[in-house]
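Sharing a structure, written as structure tokens. Questions coming.
A single protein chain has been omitted from the complex, and every remaining protein chain is retained in its original position.
Let's turn to chain A:
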Amino acid sequence: KALSSAPGTAQQLQVEILDAKTREKLCFLDKVEPHATIAEIKNLFTKSHPQWYPTRQSLRLDPKGKSLKDEDVLQKLPVGTTATLYFRDLGAQISWVTVFLTEYTGPLFIYLLFYFRVPFIYGHKYDFTSSRHTVVHLACICHSFHYIKRLLETLFVHRFSHGTMPLRNIFKNCTYYWGFAAWMAYYINHPLYTPPTYGAQQVKLALAIFVICQLGNFSIHMALRDLRPAGSKTRKIPYPTKNPFTWLFLLVSCPNYTYELGSWISFALMTQCLPVALFSLVGFTQMTIWAKGKHRSYLKEFRDYPPLRMPIIPFLL
């Protein structure tokens, strides 16, 4: 009776899920609605295999093919009355929000440990002393502001398209952020720290650039958020808005990365600290890879993508 072809009754489908590597039959789902989404199939699969929660599942039509999207509808896929899906375990997953919060909270606190010269970092005679250089205090404010801004953006601004990432990323990311934060904080707050060669002039200029870049970066994050309504996964070309900081969209696809690079270069200039410059360089390399990828997907998806735009550096890169 489930297969009756009476008008208005869509034929129900069956779904079998096989392991992509061993082809072992893992699950058989009976009486599935044709308009069911992959997300719903994943939920049903979890019932029989609770250790594989939905975000950990990759389901595909071909064992070596691309993962199906959660919003794909079963009947729109090239399947017969019995759909065969192949399962691959993506490994333990962790939410993007958790990763961001952890990787940003670390540098915030670690830097402060060095700023307050907590015991066992520098010689004991320096414990809890304070630097006599203004720039050192300014640097602490800037660094802390930067990471507080990032934490707030993670909680209130960003809209993530993917919910999770592999668990091992959190170790990799935290090592990077926390490691570099400790390394640069060590030198900036060191009793033997040498202030910038051009003194207050250099510091003021660097600070101005830093503030501009932080405002710019925030403006771009807000503009990107407004581009996509809550809960939707629509993709649109970002354009400049009334906010002058967003006018950088005329020249680059990822001005948020451009501003971020500017922030760190200016921080390196402000502190005249080589480890900060090295951190900027590594960050620049990674952001350029991301920007190029994003730029490429924009070009692929939108025929009318503005030709003047470069991925991250106007006219150059």
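Following the convention adopted for this analysis, contacts are C-beta pairs under 8 Å (C-beta built on N, C-alpha and C of every residue); 3 or more make two chains touch, one makes a residue touch a chain; residues count from 1.
Heads up, the rule we're going with is that contacts and distances are computed from a predicted model.
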Among "Very-long-chain (3R)-3-hydroxyacyl-CoA dehydratase", "Guanine nucleotide-binding protein subunit gamma", "Auxin-responsive protein" or "Centromere protein N isoform X1", go ahead and choose the protein name stored in UniProt for the chain not displayed. "Very-long-chain (3R)-3-hydroxyacyl-CoA dehydratase"
Among A:Val99, A:Ile188, A:Ile265 or A:Ile312, exactly one should touch the missing chain; which is it? A:Ile188
Of A:Thr22, A:Thr197 or A:Thr285, which sits in contact with the chain we cannot see? A:Thr197
For chain A, which residues reach the chain that was dropped from this view? 187-188, 190, 192-194, 197, 271-275
